[in-house]
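Mind looking over this structure? Questions follow.
The complex is shown incomplete by one protein chain, all other protein chains being positioned as in the whole.
And then subunit A:
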Amino acid sequence: MTDTADPTQARIAQEIADNSVVLFMKGTPTFPQCGFSAAVVQVLTKLQVKFKGINVLEDEALRQGIKEFSSWPTIPQLYVAGEFVGGCDIVREMAETGELSSLLADKGVAPAA
C-alpha cells in the first residue's frame, strides 16, 4: 500500500529498508516520552539489539503516516528486517516467550558486540 508519491510513506519505506531494526516511537531511545515506547526500548536494550529509534513527535506527518503505513493505530511500532512486528504489547509478549530472540536470530540480526 506504499504510495511512492507520498514523501512520508517513501521515507518510512526507506528507513525500514535501510535498517535491520527500526522502532517508531515517542521520544528518543535515550529520552522516551511515553511509557509504552520506553518499555520497547528496554526490551531491545536487554536483548542487546542495535536499533534505530525514530521520534514521531518531531514530525506530525510521520506520526500519522506510520499508522497508515502499517494499518496500526498506535505508537510504538517495531520493524525487523522490513517486517512489522507489533506494538508494545506484542513485543513484550514475544520477549517473554523467547519468540523475539528467535525472530531476530532468524533474520540474522546479531546482538550488539
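Everything that follows uses one rule, which is that contacts are C-beta pairs under 8 Å (C-beta built on N, C-alpha and C of every residue); 3 or more make two chains touch, one makes a residue touch a chain; residues count from 1.
Here is the rule we go by: contacts and distances are computed from a predicted model.
UniProt lists the omitted chain of the complex under the protein name "BolA protein" (options: "BolA protein", "Electron transfer flavoprotein subunit beta", "Tyrosinase family protein" or "Sulfide/dihydroorotate dehydrogenase-like FAD/NAD-binding protein"). Touching the omitted chain from subunit A are residues 34-36, 38-39, 71-74, 84-90, 92-94.
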